[in-house]
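This report concerns only the one structure given below.
Selected chains from the complex are presented in situ; the others are not included.
Here the chain labels run A and B in written order, and each chain numbers its own residues starting at 1.
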Amino acid sequence: MLKQAKGRIGRNAVLLAMLEEEEEAEITTHLDALEWRYCKGKVGSMELQKIVSSIETAAKRNNVVNSELYREMHALYHAIIEAVQGVTRGQVELGDLMRTVGLRFAVVRGKPYENDEEGEWIAVALYGTIGAPIRGLEHETIGLGINHM
Amino acid sequence: MLKQAKGRIGRNAVLLAMLEEEEEAEITTHLDALEWRYCKGKVGSMELQKIVSSIETAAKRNNVVNSELYREMHALYHAIIEAVQGVTRGQVELGDLMRTVGLRFAVVRGKPYENDEEGEWIAVALYGTIGAPIRGLEHETIGLGINHM
């Protein structure tokens, strides 16, 4: 069974990605108390490749994942691609379809289930804007991917 | 240009869908002050059709959209389908792929741009769980669709 709201990995990742910097302390304090690993960053691009690699790099550097183990990179990769699907809604493409994104991302790793044997899971949340490559011609977008580690 | 964080239609819709009932007053008070229209509801199903119709019915009954005008129903419909893509991440199917969802949804209609001529837009946010049709075998999921009215 999933834990209650405050123990939810997706909810925490989404709030971390979506809240303004001055609002995020509540979330990070809570994640620190849970002893969950996490990181946060920003990336803007017309290339999906750059979105994927920015998140992977941040997660490695902040020790959210162990880059030496493929099983950890594999879990993270699929969580990223699932989050990107929420952002792109249909065609998992940016520049080829003449659009660009400006995103904040959060990666959270922890134990979201009451049963300890369910072990660790990872959540990737993306929040920002998507639109034409012209300033202001854009609307908001969100995505969340979750995977077992 | 999009308004600052508090004036963002997607962010408000996501928070309305995701926050617990005791936390949502801050959002609804804010949306009331903006004089934006909105509604909130819950739906659980293995059938996407039921998800779509529950959101449409709630939006009509709460006068978020005018069900007599196809252009309003068309705008809402595409926002729902885009939100569902974030929830399903890849294949826009539930029961056929042996999975079910339990979702809270929010629909918000307002003016998210500084330029008044950008007019009204609609946001549909979904938050909840997706998984096997067995209690507890599930993880979180989110989706957001935005369209011009």
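Following the convention adopted for this analysis, a contact is a pair of C-beta atoms (placed from the backbone, for glycine too) under 8 Å apart; a residue touches a chain by one contact, two chains touch by 3 or more.
Keep in mind the model is a prediction, meaning the values are calculated, not measured.
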For this file the homomeric complex, of which 2 subunits appear, totals 6
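Quick note on the criterion: only the chains that are shown with their structure count from here on.
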Between chain B and chain A, distance of the C-alpha-averaged centres to the nearest whole Å = 20
Quick one: in the complex, what on chain A touches chain B?
-> 1-2, 5, 8-11, 14-15, 18, 20, 82, 85-87, 89-90, 112, 121, 123, 125, 127, 129, 135-136, 138-146
